[in-house]
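The complex is shown incomplete by one protein chain, all other protein chains being positioned as in the whole.
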Amino acid sequence: MALLKAAIIGGGHIADQNHIPALKKLADHVQIIAICGRDIIKAKALAEKYDIPQAFDNTEDLYKICDLDLVINCTPNNLHYEYTMQALKNGCHVFCEKPPAMTAAEAHEMDALAKEKSKVLAYNFQRRQTSEYLLLKKYFQQGNLGEVYHIKANYLRRRGIPGWGNFTNKTIQGGGALIDLGVHILDLAMGIIGYQAPEKIVANIHDFIGRTGGKGLKGQWDPEKFDVEDACFAHLTFPGNKSIALSCSFALNQKEEEIINLEVFGSKAGANLKPFSIQTEIAGELADITFPHLADLDTQLKNTEAFIHAVLGKESNIATAEEGAILQEIIEKIYLSAQQ
Amino acid sequence: MALLKAAIIGGGHIADQNHIPALKKLADHVQIIAICGRDIIKAKALAEKYDIPQAFDNTEDLYKICDLDLVINCTPNNLHYEYTMQALKNGCHVFCEKPPAMTAAEAHEMDALAKEKSKVLAYNFQRRQTSEYLLLKKYFQQGNLGEVYHIKANYLRRRGIPGWGNFTNKTIQGGGALIDLGVHILDLAMGIIGYQAPEKIVANIHDFIGRTGGKGLKGQWDPEKFDVEDACFAHLTFPGNKSIALSCSFALNQKEEEIINLEVFGSKAGANLKPFSIQTEIAGELADITFPHLADLDTQLKNTEAFIHAVLGKESNIATAEEGAILQEIIEKIYLSAQQ
Amino acid sequence: MALLKAAIIGGGHIADQNHIPALKKLADHVQIIAICGRDIIKAKALAEKYDIPQAFDNTEDLYKICDLDLVINCTPNNLHYEYTMQALKNGCHVFCEKPPAMTAAEAHEMDALAKEKSKVLAYNFQRRQTSEYLLLKKYFQQGNLGEVYHIKANYLRRRGIPGWGNFTNKTIQGGGALIDLGVHILDLAMGIIGYQAPEKIVANIHDFIGRTGGKGLKGQWDPEKFDVEDACFAHLTFPGNKSIALSCSFALNQKEEEIINLEVFGSKAGANLKPFSIQTEIAGELADITFPHLADLDTQLKNTEAFIHAVLGKESNIATAEEGAILQEIIEKIYLSAQQ
Amino acid sequence: MALLKAAIIGGGHIADQNHIPALKKLADHVQIIAICGRDIIKAKALAEKYDIPQAFDNTEDLYKICDLDLVINCTPNNLHYEYTMQALKNGCHVFCEKPPAMTAAEAHEMDALAKEKSKVLAYNFQRRQTSEYLLLKKYFQQGNLGEVYHIKANYLRRRGIPGWGNFTNKTIQGGGALIDLGVHILDLAMGIIGYQAPEKIVANIHDFIGRTGGKGLKGQWDPEKFDVEDACFAHLTFPGNKSIALSCSFALNQKEEEIINLEVFGSKAGANLKPFSIQTEIAGELADITFPHLADLDTQLKNTEAFIHAVLGKESNIATAEEGAILQEIIEKIYLSAQQ
Amino acid sequence: MALLKAAIIGGGHIADQNHIPALKKLADHVQIIAICGRDIIKAKALAEKYDIPQAFDNTEDLYKICDLDLVINCTPNNLHYEYTMQALKNGCHVFCEKPPAMTAAEAHEMDALAKEKSKVLAYNFQRRQTSEYLLLKKYFQQGNLGEVYHIKANYLRRRGIPGWGNFTNKTIQGGGALIDLGVHILDLAMGIIGYQAPEKIVANIHDFIGRTGGKGLKGQWDPEKFDVEDACFAHLTFPGNKSIALSCSFALNQKEEEIINLEVFGSKAGANLKPFSIQTEIAGELADITFPHLADLDTQLKNTEAFIHAVLGKESNIATAEEGAILQEIIEKIYLSAQQ
Partner (left out) sequence: MALLKAAIIGGGHIADQNHIPALKKLADHVQIIAICGRDIIKAKALAEKYDIPQAFDNTEDLYKICDLDLVINCTPNNLHYEYTMQALKNGCHVFCEKPPAMTAAEAHEMDALAKEKSKVLAYNFQRRQTSEYLLLKKYFQQGNLGEVYHIKANYLRRRGIPGWGNFTNKTIQGGGALIDLGVHILDLAMGIIGYQAPEKIVANIHDFIGRTGGKGLKGQWDPEKFDVEDACFAHLTFPGNKSIALSCSFALNQKEEEIINLEVFGSKAGANLKPFSIQTEIAGELADITFPHLADLDTQLKNTEAFIHAVLGKESNIATAEEGAILQEIIEKIYLSAQQ
């Protein structure tokens, strides 16, 4: 079978560190034939580093010259919509970085166009591919947790405001801790509680520490240029009396340097994601289960492979544009609630 | 100065274990002259045990015969209103068990009558008197936490549904985990975040484990008679962009047997209640502070003493009827939100 | 229903501390009407302490005067046979201390006579009643361990030679560490591996430390009078390619003060008795299960109650004379192998 | 003095990783002049990698062309006998991988021929050269353990069936966990208990997990091709009432990923190999001794050096063919007992 | 043999809690026939409590009326000299509380008079009788430490200023932390380094915390009445290039609530007193030895027994007046150095 022809759009860190290496390991199925970045010098450097035949500084030329099967959208958040729409219109399958877009309306449009064009549009939620989360899902799907009715979804850093990139720039990123961290952990929680629109959302966001400054553990940020939230706390209620308590922060006066966890409460058992553990009853006694030998998986490779398999029709899309749109809508409502 | 004359109303466990022993230690200020309980045999037994001159089985006789300064209301939750109102009408100061009443309307009435009668009406929130909470308040009031914007208030048991008493009976108690446990931890959180009505409340309550049965760590409950919530999760937003995430449970599939904690997040520092710790910045570095020598205090004695001092006019009431009414209103709204 | 009439034979420590208190708690079913001990003064003292109507210094008088339903045989090991046989002949059910007897032949005779007389003869293996062992059996019987093919049965003390009693006297006890400690842990292992005669037994016994002397952690023993084994190591092979590795010691140069454990290896899972844990595979991953809330049970009460229930015909005998005879035969063969 | 001329027979992993690097470090004494492997391409690659002048694919040519002093036998277990015998016949000293052979008869023949030819035949028991074992031996030989009467020798893996090589192939390896792991730990135990034939051996072997399949921690094995034992438990009794309890496994439902230990029990003290500790009495008190600064030694280098020194006549052979034959005989008897 | 006739002088806490109970357990050798205390009511109460025939409020009457063999001097420090001298003059053996006296001159006089009168004068250094110290001495005396050249002697409390008694009163006690705590640990160190006059002493004493006040962990002291040292640091050099670094405190800003330790450094090994450990070399490797089963001894009983045995001539005095005088002289010089 002929190899799929792929292009990378966006020549930044995520393309270099995640997507290109993963595609290279899937050389049996896919070939990167072009890379496109606004900075043509950086684009060419990547092309050389990874032996990619062509480099462009605009997508018009890209689509004119290349005959593409799929596109990897590695642009900043505020450009996800534009370049994904364009790719779909050019008949390409798209693997897009998260969050899907800047608004729910955009995300819905992207979903609609993909369906119209019968193309695969998948988002890169690679944290779904850790062995902990895969085990959680399997254990849950086997019915061992019973009815899951509440999840505490936490992605909390003590002083983890990034001192580099655009993470504290609202115009480019669309937000702060919620966009960079909260989206991931919320996506994982939704995978258990069910991907659907919540009935109620209440949320609060804050920026005390971000705007004040202080010790930085991920480089030193500039409080003058900090215009996003450093913390977000929300309660989401879903049909069937299920709820998620979401907490995420770039900076928070907590003891732990970083907490990434789901606390899942079901009628038959509970689970913690990290470190993974199960709390249940066995033979009439309360039992705690730990799994001492979970493997470190290459989550990006597994996620990219899933997208390629969906394109090839071997498996169904596991990170659909519909889910992306639901998630984007929730993000929008969280910010809305926080502003009221 | 003459001793205050007190009566105990309600001859159950809380009178026997908490209130009477505390009053006995305050014999310089107060004398228990009567006890009143529906079961006159139990009332007389307590009278004998604690050397109390008179025992009654109805409050009409009590007020007719005795000239009282104050009343300790130790009745079940569903009788708090009736006996507190009666005591106030009979010109007595009242020290009433929590929660204040069964409805917010009742609690407001009680507050109003106390004010009208110029009597002290205080509720027995004795957990305010632990050395951990006293230190938290002092540290906070000295400004060390800065602006407190979020508190996680947790009172969570794995399998702690009481196998005795009326704790699982909605008619008598008014509710389950929220009424017995949540009220305490919410009261402590309110003491930091500020006692006022929230702007928004979203809540979910559950009863899966309570109605299913299983291993009990506080005696064995009867799932057939369980008609309250075993878990409650709520998000409360207060004026000034402050919020409390309340979680309480009689039974929940978590690892810890019991968690009683406040996680307080302020702009300058954060605090944990139990074990008590502070997370802050000192001399430009992230610092964790622990207090290895906090004392075990006699919280009931300290709370009863505070009430007596308020009656004597030595100190102001530290657990006012106004606070009680605010708390009761929140409880009502939590249940309301959970039912919608 | 009329109460069962019981007599205690043997007025030593085990009667005073274990059997009489247990029977007293079962006063709804059984009444101790007599105690018989060689030292009549001690026997009378116990009778007074526990409000037992009659005390004897010989069993002839006991049986002549009393109309007994059952007898608790609390005599030293070398008298178990004599007094159990006599009791059965006198038409009594018997609850006998372990080990059953001094020889396998005796134990088989005791079993045969009990069957002939249709009386309950049970041995006091009270360690079968810990919550750990009950859970192990339940978990095993539900098939969760799969085929159990090897058990390491360890009851090992570093310097735990008793400095009192007859524990180091072979004539009275019949042996040392194997008789006092090994019998218990071997009995538990047999309960999982299956109560049957082994195909092969190889064993070694030693007395280096016992005869040399040194630091004692359970009182100070006299090496001059030490004529039993201080350690025993044996390998027992059972039909179906199952095996037990038994290790027991009064004194051994190990780090731990005392080890009491079964390590059970099955085809589907493994288990440790103390602290109780399970090692298995769940959802394709290696899993460790712990049970943080196992209760401390009154093992003597549960065991005595089981005997009484067997006498009353409510339940079948759970520590039968047949099992006792199998165990006694194994002990005999262990000593035999060690001497070859 | 002229350099010893050596040939490597067998071009697999053990030659590449262990023997050739060790010999290279001993270049003052020995020179590898040839390598012989069935796969001439692999043999030539190794020759190039390590600068070895000649490569052969058959030993006939090797001995015809080269004038050798010594041979390192790195062939699979089932070829140890053939190539060692051939080397001795060709007048070479031999350093042979363990286990010595496939049968005791072979091992005895090898020993006999080495003696007849006055050549050094040593086996590569490199675990004898860890600092822990060297310390154990020194401490024991100074008499500090007294009379050693029992050793528990454990080499146990939870899920360590190798997913590569011939480890699960009985024809090539001669067995499973006993051959690959048990031989090592038994060899160490024999070094303390005394190298001699046991009086009694009882053993059981199993293959439940190996044939069923499941999670693998050392690659993923194929249960269809698994025809060796995954676990072996044996009790060996030696003259003088000494015994070894041997346990080894590729796969066992235990908590620890891997246990490699000797528990040595002596009349004056006990020792554990890993982590190394001593339990004894000092000044009348029970004492535990640990050694916090034991070095990581290059065990292969030390072992190869010992062989070279024996060849040079500087030291006597420390891993003799006689010991190898005794060990091989024990292995044979363990399997024999397990089959009865 | 006739019982020794003893009197207790001083009716305080130390008599009640330590000395009288110890003497009572030695009733085979000694009989308390009188107690003398300034407060006759308290003296009579103790006499009744312990069944002592006579109580006095002055020693003149005591000696006039009673025929005494020995006296236990339980008076405050500033009266040790007076009552010990008087007792010796009255022909009594004396067991005196530590420190010996208020000045070195007094202590020397006491020693001289005891010798002149041929009476036993012993001081109550009961910490010499812990199993840790006895093991340390035994291990040292067997030569295992080699030459001991430096000891760090620490008796340090974080906030342990006693809130009762005379411990902060210089007139009665003679000093603070050095007198109450330092004397003990210095005495233990001298027992290893050798009881002799030092060649050099440099010392510093402080009272910052004592005079400032703050949290008290042994009751609440009054900083206004605090006129002793709260901390003392000294370096003592002895003949033969040996030295002791003494540190003691009632209050010091350290982490540990209390440290009581000797760190003993010898040429062959080192030792820590509490928890007891040895650091040495064994078989060419660095070794740490711990003793997991040291007993809790009744140190007062053992010390009183040693005095009684000395009086009876069974053993020599183990806490001599000479040692007491040397120690007193050191204390005097420490204060002297600190004032210069």
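Just so it is clear, A, B, C, D and E label the chains in written order, and each chain counts residues from 1 on its own.
The rule is simple: a residue touches a chain if its C-beta (ideal position, glycine included) is under 8 Å from a C-beta of that chain, and two chains touch if they have at least 3 such contacts.
All figures in this text were calculated on a predicted structure; none of them were measured in a lab.
**Q** Specify the residue from the set E:Gly146, E:Gly163 or E:Pro292 that touches the hidden chain.
**A** E:Gly146
**Q** Could you tell which one of E:Glu285, E:Glu305 or E:Glu323 touches the chain left off the display?
**A** E:Glu285
**Q** Considering the complete complex, identify which of E:Ala234, E:Leu262 or E:Ala310 is in touch with the unshown chain.
**A** Candidates E:Ala234, E:Leu262 or E:Ala310; residue touching the omitted chain: E:Ala234.
**Q** With the full complex in mind, choose from E:Gln17, E:Asn58, E:Gln141 or E:Asn204 the residue touching the hidden chain.
**A** Only one of E:Gln17, E:Asn58, E:Gln141 or E:Asn204 touches the chain omitted from view, namely E:Asn204.
**Q** Which chain D residues would touch the chain omitted from the figure, given the whole complex?
**A** Residue positions of chain D that touch the missing chain: 292-293.
**Q** Since one chain has been left out of the picture, which residues of chain A touch it in the full complex?
**A** That gives, for chain A, the contact residues 159, 215, 217, 257.
**Q** Even though one chain is hidden, which residues of chain B still touch it in the full complex?
**A** Contact residues on chain B toward the absent chain are 131, 135, 138-139, 142, 282-294.
Just so we're on the same page, only the chains that are shown with their structure count from here on.
**Q** So the centre of each chain is just the mean of its C-alpha atoms; given that, what is the distance between chain A and chain C in Å?
**A** Those two chain centres are 61 Å apart.
**Q** Please compute the C-alpha centroid of chain A, do the same for chain E, then give the distance between them in whole Å.
**A** 70
**Q** Touching two or more other chains, which residues of chain C qualify?
**A** Residues 159, 215, 217, 284-286, 288, 292-293 of chain C touch two or more partner chains.
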